[in-house]
Each structure stands twice: as structure tokens, then as C-alpha cells.
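Every protein chain except one is present and positioned as in the full complex.
Entry: chain A
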Amino acid sequence: MKSEIELIKEIEAYLFQEMDAQQSSAFENERKQNSSFDQKVSEHLNFLQSLKSYGDKKELKAAMDTIHDDIDLDAIRAEYQEKPSKVVSLWKKSKRSLAVAASIAVLVTLSTLFFTGQFDGENHVSNYSELKRDMETIKRSQKALIRNINNATNQPQDISQFGGTGFALSSNGYLVTNYHVVKDADSIYVQNGKGESFKAETIYIDPTYDIAVLQIIDPLFKNLSPLPYTFKKSNAELGEDVYTIGYPKDDIVYGKGYLSSSTGFGGDSTAYQVSIPVNPGNSGGPLMDNRGNVIGIVSGKQTLADGAAFAVKSDFVLKSIDNIPQDSLKQKININKKNTLAGLNRTAQIRKMQDYIFIVKVYN
């Protein structure tokens, strides 16, 4: 192997014809026989070529710059710059009056909107309604009835003000529901389908995704049997059959629909739009697909549109759960990975799920 510098010397000696006949024919021979040598030679020749054309170009540029400095730019300017067109000169002349006219137009528009009440915030802010149940309204209408029952059975009077749905995250008493259900809560109780009520507390909230994680802290609570459903990590498909189970009233209610858009209210990519009948109280309920996977949490619906409900996507739920600092928990949250609902028909799925879905009652 020759060193680079020897190679350069040899090539240049050949190039500038400083070799005798014998040397140069030896050089040519080696090029023919040794392909890597030949490649190095042509690489060097190419390099010299680009050096040469670099020099040429630089010279040309310098020559052109000299010529350019000699050009009478003013004459060219006068001849070739386009005069501003009629529209432009008209605009320049009447700029001021146009500005006045435009500001009057804006003022008139704004005041019209103001006087017709378009700016009343409530009118359009509340397009999205959260589905927690305001107990007061229902209580008033049914007061008489409840009082009768209360007298007979001596149960603690139900004085919760708001309610929603929640469902089990793991068998050791962690639940997930919507943040807006438990917002501003003094105390929270969850009640299962059998009517047993347990005290719970909020251990984590994520207002951006509208998610809250609760833990049952009641000593009477015994661990649930292993969860039958799993959480879907990927996005659900448009048009997929979905259902939800929740507590819009004191008994469990089933609702069925389909996934109608992969984004939620106002294009929110953290939620699905679902065409499903839901009512106040459904908030926080699981949105399930055919195979018994949780694909979202029902969170609200659009007030002025028919059949548009929204659900927070399950992968954002999982993300929030991942964000919970593990060492702040008394017990680990083990997310279930084994789905025992997949092969079952709908009614069997619902029967198996009922025990894991709770009414969330909020007192404040």
C-alpha cells in the first residue's frame, strides 16, 4: 500500500508528464490491473477537476461583478419597474376614508351582536354538558315518595347532591371516574348494584383529561374478584359497536351505540364521539367494545346536537394512571391484562360486569 502523499506525487508526475516512458507505461498498467488504485487515481483527477472549475467559476464571478458595477442601473430601473396599477394607486389615495368606513362597519357589527344577546356567555359556552346528575332536581319531584320509603325502612337519608358512575380499575378497590363528578367534593361514597355503600377518597385527578382515580377506604370493603375486562391501548375503529353501563338513575342502565368520530367535542383528540343514549349520571361509566375491552370513559354530550356523546379515550386513562406517583399509594394498582369477556354474548358480559360498576355519590 502506498501512502496518500506518495500516491498524489505519482499521479501528478504522470499528469504533468514528468515520468519517462517506462514509468508512465508502468503507471498505466497498474491502473488497468489494480482496480482500487485506478479508483483512487480517478478520484484524484475528479478532485483536481472540481478545483479547476471552482477557480473558473470564481474568476467568472469576479468578471461579472466588475461588469455589473459598470451597468447603469438607474436607466434600467426607470424602464422596467412596473408602475403601480390603478387599483394600487386608488387604494393609496382613498386609504383614509376606507379606514374610517371599515371601523364604522366593525363597530356596527359588534353593537348589533351585543344588543341581540350573542355575547351572553351561557348561550354557547354550555354546548357541552357534563353528565353528572344533579340530585336536587330529582329529589324535589320525588320527595314524597322517598319520604314514605324512608319512614318504613329507616335507611340513612340520601342527601348526596351529585352523582355519577365509576368502575373498578383493579380488584383492590381502585376506581376511575370523571374529574367533574368528584370536583369540589367534601366526601365521596360509592355504591354497588346490591346497595352496599363504601366510603372512598380521591387519590389522583387529571383535569385536562377529565379523569379522577378513587380508592375505597371503607373497612367493610372486601377485595373484588379479578376484573373481567381490560383496557384497550390502541384507538378504537370508527363505526365500532359500543355500549356503556351506568347509573343515570339508582338502578343500573345499559345503553348501546356506535363510535361516530375519532375526535371529541371541538375536535378534541383525547376523546371519542359516540352515538349513544346517555343522561346525567352516566358520567364516569365505562365505554365498552364488543369484546369486553374498555375503550373510554363516558364524559359528556353536546347539548345542541342529537346523539353526540363523548368519551375520554382509554389510552389517556392509562397514561394518567401511569402518572400517579406509585410511592404515594397504599396498595399497588394492578391493571388487569386478562379479558374473560371476549367470547361471551352481550347479556352475559353485562351480568359479569355489573359488580364492578358503582354509583359515585358526592356530598358537598
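We take it that a contact is a pair of C-beta atoms (placed from the backbone, for glycine too) under 8 Å apart; a residue touches a chain by one contact, two chains touch by 3 or more; residues count from 1.
One rule holds in what follows: contacts and distances are computed from a predicted model.
Student: Tell me the UniProt name of the left-out chain, picking from "Xanthine dehydrogenase", "Glutathione synthase", "Purine-binding protein" or "RNA polymerase subunit sigma-70".
Tutor: From the choices "Xanthine dehydrogenase", "Glutathione synthase", "Purine-binding protein" or "RNA polymerase subunit sigma-70", the unshown chain carries the UniProt name "RNA polymerase subunit sigma-70".
Student: Which residue, A:His68, A:Lys222 or A:Lys337, contacts the hidden chain when the whole complex is considered?
Tutor: Residue touching the absent chain, from the options given: A:His68.
Student: Out of A:Ile76, A:Leu113 or A:Ala305, which touches the unshown chain?
Tutor: A:Ile76
Student: Of A:Lys9, A:Lys256 or A:Arg351, which one is in contact with the hidden chain?
Tutor: Counting the whole complex, the residue in contact with the absent chain is A:Lys9.
Student: Since one chain isn't shown, list which residues of chain A touch it in the complete complex.
Tutor: Here the touching residues of chain A are 4-5, 8-9, 12, 44, 47-48, 50-61, 63-64, 67-68, 71, 73, 76, 79-82.
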